[in-house]
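Not every chain of the complex is shown here; the ones you see sit where they belong.
Each chain carries a letter (A and B) given by its place in the written order, and its residues are counted from 1.
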Amino acid sequence: MKSYRKELWFSTETRRKLINITPEVQSALYESGIQEGLVLVNAMHITASVFINDDESGLHKDYEKWLEKLAPEKPYSQYNHNTYEDNADAHLKRTVMGREVVVAITKGELDFGPWEQIFYGEFDGKRKKRVLVKIIGE
Amino acid sequence: MKSYRKELWFSTETRRKLINITPEVQSALYESGIQEGLVLVNAMHITASVFINDDESGLHKDYEKWLEKLAPEKPYSQYNHNTYEDNADAHLKRTVMGREVVVAITKGELDFGPWEQIFYGEFDGKRKKRVLVKIIGE
């Protein structure tokens, strides 16, 4: 069994942003040389997400609106967590979107359906944060 | 390390449907001959889900009602994504339900608690779509 590890770093200019990281995950896979196995891609922070969905700007606006409805950022005082921080909503938004994805590797490629793309979902940005790519297989 | 790959295909008559796919995943596991490892089961489409819960018809009605409350199908115009399509709600419903499950394999069997069953959750059906089963182990 082989394994490969890589960190991807991000620093968004806005509090919230969705970034397509599929090319970076593919690069890590090619660097690993692994042909058959699994790749785990996870946010290493608890106010960010890694998820798979469509790279379509309308849908991304819908995510923003929908997550703000489910777990509004403001007023900050509505959350017990917001004493020294103001990011309780980011913890909840990340919960809805998920921490991680596991993707099959087949014949050296990400084994994806037609529209699957991997995203980093930042919900409390404006600082350096990272994603872990861990690949195991042969 | 051994690996095994299988696709499961679905074409539902209704827009939304929950289908118990545990027997199909078990069959794939037996075909693989893998005794110890992990199985990844994921929707290959971004408007469908694979999740684990109870095979109980009342609960499935509750899921339908609850998901319609969290991310209503109509009016279609409420979503930016719905310009050429009408399935933004399906992307959001799948987000709540999750893309994938990872299940342990122990002694050649799915290592499940008493009520765990694997479901395909279709949220934008009436066409051919598929699920990936990828097994790694020994």
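Heads up, the rule we're going with is that a contact is a pair of C-beta atoms (placed from the backbone, for glycine too) under 8 Å apart; a residue touches a chain by one contact, two chains touch by 3 or more.
In this text, all values refer to a predicted model and were calculated from it rather than measured experimentally.
Undergrad: List the number of copies present in the full complex, noting that all chains share one sequence and 2 are shown.
TA: Copies present in the complete complex number 3.
Here is the rule we use: only the chains that are shown with their structure count from here on.
Undergrad: Whole-Å distance, chain A centre to chain B centre, using C-alpha means?
TA: The answer is 20 Å.
Undergrad: Can you check the complex and tell me which residues of chain A touch chain B?
TA: Going by the criterion above, the answer is residues 1, 36-38, 51-54, 56-59, 61-63, 66, 70, 96-98, 101-104, 106, 111-116, 136-138.
Undergrad: Which residues of chain B touch chain A once you look at their complex with the stated criterion?
TA: 1, 3, 5, 38, 40, 42-46, 70-71, 79-83, 88, 91-92, 94-96, 98-100, 102, 130, 132, 134, 136
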